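One structure, as structure tokens, below. Some questions next.
All protein chains but one are shown at their positions in the complex.
Order as written gives the chain letters A, B and C; numbering starts at 1 within each chain.
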Amino acid sequence: MGCLTQGRALPLMDMVLDEHAARRWVAAIVAAVESHRDYLTQLDAAIGDADHGVNLQRGFSAVAAALADKPGLTPGQVLLTTGTTLVSKVGGASGPLYGTAFREAGRALGDTVAGTGEQLLAALEAALEGIRRLGSASVGDKTIVDAFSPAVTAFAEALGAGADLAAAAAAAESAADDGMHATVGLQAHKGRASYLGPRSVGHQDPGATSTALIFGALRQALVEQSA
Amino acid sequence: MGCLTQGRALPLMDMVLDEHAARRWVAAIVAAVESHRDYLTQLDAAIGDADHGVNLQRGFSAVAAALADKPGLTPGQVLLTTGTTLVSKVGGASGPLYGTAFREAGRALGDTVAGTGEQLLAALEAALEGIRRLGSASVGDKTIVDAFSPAVTAFAEALGAGADLAAAAAAAESAADDGMHATVGLQAHKGRASYLGPRSVGHQDPGATSTALIFGALRQALVEQSA
Amino acid sequence: MKKLMNSAEDIVRDALRGIAAAHPDLAVNVDEQVVTRAEGPRPGKVALVSGGGAGHEPLHAGFVGLGMLDAACPGEVFTSPVPDQMLTATRAVDGGAGVVHIVKNYTGDVMNFQMAAELVRDDGITVESVIVNDDVAIEDSLYTAGRRGTGATVFVEKIAGALAEEGGDLAAVVAAARAVNERSRSFGVALTSGTTPAKGSPTFDLGDDEIEMGIGIHGEPGRARRKMASAAEIAEVALGAILEDYPLQRGDEALVMVNGMGGTPLLELYVVFAEVFALLAGRGVRIARTLVGNYVTSLDMAGCSITTCQLTPELTRLWDAPVRTAALRWGA
Partner (left out) sequence: MKKLMNSAEDIVRDALRGIAAAHPDLAVNVDEQVVTRAEGPRPGKVALVSGGGAGHEPLHAGFVGLGMLDAACPGEVFTSPVPDQMLTATRAVDGGAGVVHIVKNYTGDVMNFQMAAELVRDDGITVESVIVNDDVAIEDSLYTAGRRGTGATVFVEKIAGALAEEGGDLAAVVAAARAVNERSRSFGVALTSGTTPAKGSPTFDLGDDEIEMGIGIHGEPGRARRKMASAAEIAEVALGAILEDYPLQRGDEALVMVNGMGGTPLLELYVVFAEVFALLAGRGVRIARTLVGNYVTSLDMAGCSITTCQLTPELTRLWDAPVRTAALRWGA
């Protein structure tokens, strides 16, 4: 793994999750949430309370500000700051869930300055575990977990099959997308959508959708690095 | 005056406002209010509070019930009962105004059993005077008075010119109609419509409209008699 | 139209059944549409009777009780009650010290109360009428119907009620009621039209980006239509109209109500109150007493009205006096 081709102005390095990659990831989430704000809110209007896009935008714009104030972080600190800011700015269900996810991921990275594929995998697994512990949702409950869990599995499998970070992230993105699409057919058992019972079927879950954006942003951040 | 042609099964009499004519008048108002209820309310929605038709219907259906319970009245008692019932059932502006009008008309008729043209004119004048005293509206204020006042004048002029009761009532009806139409161009100075100021112009006054119905009903009641 | 009701005809009487069931402190005559205090008249106490069309709840039945009204007679929706109701109410509460009729200034209300007062006097009961006419959206003139009675009604009923409760005589109670009315002004704004049960569709049409300024409480359109604006701008226009008519000066203390028209949530009313507070503070006027909520409504209309009353120490004392009614309650 690593990007060994030469001949460009950028200094090259092994493909890793360093501070810049971590910041690129978060910046790409900020941008995706911004451009999908109304879409996410619309999805939440159908089976929730019409605030998911607004919630995430409030959180991630605060994250952008918080990170801009703090130069020179480890990638773990970038994710920890992201998570802590989400916890204190978002509220609702998605605030503690995504906040905990990023905090756990940041903690799992420890003080490394250049996370390897295995370290990123461990971070993603810790994030998923945090979401599960807090929300006790399983795959099939029509939540964030329906996109997050297959994404982590796909990331692990790709890495195991020798893929580089960017390729593994691409595999994770595609699995998150599939998981997101699959929520349409599901009846919700957790979160607000569960109140609708069978009427929740036929609608895509907003949280699974934002998770797909998060994995899309990860792929983008890592592909930029490898380009 | 009087209807002298012969040859019909009905017993004929001088054209007068007897109990039956008075009852026919009120019954014709009941029917007109019933069929114009939504129209009157609609007019009131534009420049008032959307209840004139409902108010009059509540009142006149109570009048119908009250009169049905009381056989053998003088025409004055018919009108007095009508007015008293309106006062205690209608409320709003039109309740006291029409209530007082019919009470004053009934009082003016005294205990005659067959009101002449002059007696009916005096009754109508007393009604108008009651409306004016209570509401202090003048012609041009965009109220009941804009239809009632010209109707009484036309009735008087027709009588003076030798018309019979039915013809005088027809003249009154047509004057009331004209007065009603003329309210469209007026700015209201009394009643709820006055709150709209210049915005009241361009709408027909609901009370002037119900007054036109009342004079239409009088003509109908007297024409039936003369037919 | 969707309303929680059984029929448009019965909505007032059905609601009265609900009031009777909910408030054992009240005696409710559902058929005659008269609400009085359950304990009956207090001999020697001046009694206060008010009434008006229904559709303004909690006004007036919600203000019957200790320290406020003795009786309320609700008419049909947006229709003044009839003299018979007022007569029944007045007879029921007369304690021998005179009765005050508190009448909002609408042609129908004034005429019906006037007819009732004549009948009451025939009974030998002393009755005085106080007309409430606080709405600055209407030009005041002898040649028109005059200003409407709106939000100040609550102030008049509370303060005159307090004075009557503590033993004020008829002249004093009437004087206090008139003083409150004279020192009070209101202005209303509608974001939507209300829908009367009988008509079943909105009384007027308002565009998605339009509001009516200077509305009354009967769903009638206002004097002018304008584009939707921020709470700050709306408060400025409304308060501006009030202060132009009744200036409040630096050092004045005011009683201020931000009143919801029925369809507007409390969250928004507090937003408006924040603006009113800031505007008055900027002029050195202190809001000494406050009401924020639905007190004088207009069915399901969305919007609000602002009412100010320039206080005196005596009026403040009477405002603070104990009151125990369905809709206003403190100190008791």
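We adopt the following convention: contacts are C-beta pairs under 8 Å (C-beta built on N, C-alpha and C of every residue); 3 or more make two chains touch, one makes a residue touch a chain.
Fair warning: this is a prediction, and the values are worked out from it, not measured in the lab.
In the entire assembly, the chain absent from the figure touches the shown chains A, C. Of the listed residues C:Gly55, C:Pro83, C:Gly98 or C:Gly168, the one in contact with the hidden chain in the full complex is C:Gly55. Although one chain is not drawn, the whole complex shows that of C:Ile234, C:Leu255, C:Val285 or C:Leu315 it is C:Ile234 that touches it. Of A:Gln77, A:Thr112 or A:Ser194, it is A:Ser194 that touches the chain left out of the display. When you scan A:Pro75, A:Gly95, A:Gly117 or A:Gly179 for touch with the missing chain, the hit is A:Gly95. Listed by residue number, the positions of chain C touching the unshown chain are 1-7, 11-12, 14-23, 54-55, 57-58, 62, 77, 191-192, 208-209, 211, 228, 230-232, 234, 262-274, 277-278, 287, 290, 292, 294, 297, 299-300, 302-304, 324, 329-330. Contact residues of chain A toward the unshown chain are 41-42, 45-51, 54-55, 58, 87-97, 134-135, 189-192, 194-197, 199.
Keep this in mind: only the chains that are shown with their structure count from here on.
In terms of the stated touch criterion, chain A and chain C have no partners in common. Chain-level centrality, scored on Cα centres against the all-protein Cα centre, points to C.
Mean C-alpha position of chain A lies 56 Å from that of chain C.
Computed centre separation for the pair chain B/chain C is 34 angstrom, with centres defined by C-alpha atoms.
Distance between chain A and chain B, defined via averaged C-alpha coordinates, is recorded as 78 Å. Counting only residues that touch two or more partner chains, chain B has none.
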